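The complex appears here minus one protein chain, its other protein chains still in place.
Right after this comes chain A.
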């Protein structure tokens, strides 16, 4: 394992110190428990949108703290959900009378810890709701699994609910909007290599040079299927097929297409794949109205990518376009 680190135990804390130094105009970092908070929090009269989860997915979630997006992010240890007291600390640092919405990705640990934190906050009289995002079409949502994972759609959900909170929507409205977005966003991911978790010291799974994992999550867990390496055309076609047929997205639908690098795939390949996806969607009569391309929800240095489609309407498009000022997303300000 070669990494630019000092000690696996201090990776997250040292990284947060750098995040705070680089973006002191937008956010601040508090220690023990570690939380990332909007510099002007709590913002009076506005719902606090809070998210979090294991570290190692940067810029998710700390990179999305700021005006028009998250009020706070709660980073756990690498690939490990944060503890309830850390989530509660983030709620207390950012939540006023307007209440808070917790955005939780559907992983057992995240759900358990955020659920507990929500109960703690409610016991203190704070109005806190939570939504669970589960956009990964690779996982069959059955009673025999923990349900679909939350993946790329999380970024879009955080942007859109953050914009609604910024314009002053009530907690009821922000929560309803979140459920609407979760209902119409779908993703699929692939891995070409495994990531190496610092404290594990070796790759999270073994993958031969001529193999890819199809249908991965964001934690270096293997995918639903191991297949042979193929051309970008074939791979992206398979990904588009998996996403489009799930909702399903239909001819004439307006969508946001999010092409995401899992951390180790360079932009040259990502744009190549994005171009193919745009062409394939056009062939199906699906209208790509907005795009996001880049590494936004990653899995350490894993090579791979994910595709996310969100069905748009005028309200969602307006909220997507609304000003945002965070380390990783910034426009209109």
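One rule holds in what follows: a contact is a pair of C-beta atoms (placed from the backbone, for glycine too) under 8 Å apart; a residue touches a chain by one contact, two chains touch by 3 or more; residues count from 1.
One rule holds for everything that comes next: contacts and distances are computed from a predicted model.
Missing chain, UniProt name from the options "Substrate-binding protein", "Inner-membrane translocator", "Dihydroxyacetone kinase, L subunit" or "Sugar ABC transporter permease": "Dihydroxyacetone kinase, L subunit". When you scan A:61, A:149, A:186 or A:311 for touch with the missing chain, the hit is A:149. Set against the missing chain, the residues A:42, A:66 or A:84 yield one that touches it, A:84. Here one chain is not drawn; of A:30, A:127 or A:221, the residue touching it is A:221.
Within the complete assembly, residues 8, 33, 54, 76-86, 107-109, 112-113, 116, 138-139, 144-146, 149, 197, 199-200, 202, 204-205, 217, 219-222, 224 of chain A touch the chain that is not shown.
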